[in-house]
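Below is one structure, written out as structure tokens; comments come after it.
Every protein chain except one is present and positioned as in the full complex.
All chains are identified by letter, namely A, B and C, in their written order; residue positions are counted from 1 within each chain.
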Amino acid sequence: MRKKIVSIIGGHSCTEEVEQLAHNLGEKLAKVVDMLACGGLSGTMKAVCQGFRAAGGVTIGILPGYNKNDANAFVDIVIPTGMGLARNVLVVKCADVVIALPGEMGTLSEVAYCLQFGIPVISLNSWDIKGVIKVKTVEEAINKVNGLLKKENKDYEN
Amino acid sequence: MRKKIVSIIGGHSCTEEVEQLAHNLGEKLAKVVDMLACGGLSGTMKAVCQGFRAAGGVTIGILPGYNKNDANAFVDIVIPTGMGLARNVLVVKCADVVIALPGEMGTLSEVAYCLQFGIPVISLNSWDIKGVIKVKTVEEAINKVNGLLKKENKDYEN
Amino acid sequence: MRKKIVSIIGGHSCTEEVEQLAHNLGEKLAKVVDMLACGGLSGTMKAVCQGFRAAGGVTIGILPGYNKNDANAFVDIVIPTGMGLARNVLVVKCADVVIALPGEMGTLSEVAYCLQFGIPVISLNSWDIKGVIKVKTVEEAINKVNGLLKKENKDYEN
Partner (left out) sequence: MRKKIVSIIGGHSCTEEVEQLAHNLGEKLAKVVDMLACGGLSGTMKAVCQGFRAAGGVTIGILPGYNKNDANAFVDIVIPTGMGLARNVLVVKCADVVIALPGEMGTLSEVAYCLQFGIPVISLNSWDIKGVIKVKTVEEAINKVNGLLKKENKDYEN
């Protein structure tokens, strides 16, 4: 059966505080969904993968380049696209729900793509663009993900 | 010699007022640059191509799909990418300067890409993200383009 | 730890004979590798996914379009790229080893990409281009995959 995927977007460099937030988010997420996707690099992506995997989940890293070794050490399934920033589309499009962590312009482009595609995007202290679901804590984020995944099951639609 | 390109981003549907703004911008732009690129479809893209071509410029349309006939009637050079929204990266990356007209999420993703790449982006009543050059009139936009193209020549860099 | 992936390329329509070959290949492959990737659609892709999953493996489908429902029913992890035929690059680049089943031009483009990237490509009654590893039976193909995956482990390189 098709696996549900939650994608995490956010900066490839981040403060220690955001890193802990990402790690914590990863751990908690593993209790509500089997698979996590992200851009596969460092910063928030690495921290969230580490947390998610520590709690038993499987991680997907969709890389901008061709070199699998660019993936952080906590990525299980490496998809090297060689498409540069155009891979941002793929990171969000494979997801049932997206969570945005603090990040810069790459994150903003991904938030915009979510809203254009109609993919629910939860902003955890990240960009505040009309249409995002704003939350302040990991717990709130997890609750929202839970609700959205259940709703999706009920709608039985893509 | 490599031709300078100005790319226009903006909605594929727009009000009549924005349409006139786009047409006017196209006409004026043709006096300061030889080539204009855009997403090649309708709305602001069509209006700006029409104005630019009426004033003697050559237009490039970088399409999301594979069908050349999706290009509006004022595109001279059709690049059908078949890459969907990932083509937004190409629309801005080929430009020396980008001008954003009013638009929704597609435009926002393109603004974000400009800022990430370091391509100067002029916002003519469009998205107000930190780093964009805000202007209110076509004349101001043209002045900014002129200055940026001259600066670029002096810097002699990509 | 990063999972090994074998990608299967081949036609999206095929004879019943090739379908059985693909199904059989999928079943046997699941004994030597955890994950299988492919273009995610019908024909050889569907048959090989069905066999691989029946034998306990996990399947990845990298789709040309944006609609997850285009994936065949035996794909576990759906990556909808919206990149059209450019997604062929991704199908082969994520693999440690590629196996080509009979197919037309899409398959040929993928074989060519493998050879360009230096990814080992086993041709099971498929295209005969200089550089491919030609085999005639599923058993030979599995043996080759096994040898290549072990060699890769020893080389410890990407």
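Please note the rule applied: contacts are C-beta pairs under 8 Å (C-beta built on N, C-alpha and C of every residue); 3 or more make two chains touch, one makes a residue touch a chain.
Remember, predicted model here, so these are calculated numbers, not experimental data.
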Where does the absent chain make contact, in terms of the chains shown?
A, B, C
From the list B:9, B:22 or B:89, which touches the chain that is not on show?
B:89
The one of C:48, C:86, C:99 or C:122 in touch with the missing chain is C:86
Could you tell which one of B:75, B:108, B:121 or B:145 touches the chain left off the display?
B:75
For chain C, which residues reach the chain that was dropped from this view?
83-87, 89-90, 104-106, 108-109, 112-113, 115-117, 129
What is the set of chain A residues that contact the non-displayed chain in the whole complex?
66, 82-86
Which residues does chain B use to touch the chain missing from this display?
1-3, 5, 35, 60, 62, 66-69, 71, 75-83, 86, 89-90, 93-94, 117, 158
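We adopt the following convention: only the chains that are shown with their structure count from here on.
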If more than half of the interface residue numbers appear on both sides, call it same; otherwise different. Which is it for chain A and chain B?
same
Using mean Cα positions, find the chain sitting nearest the overall protein centre.
A
Taking each chain's mean CA coordinate, chain A and chain B are separated, in whole Å, by 31
Specify, in ascending order, the residues of chain B that touch 2 or more different other chains.
83-86
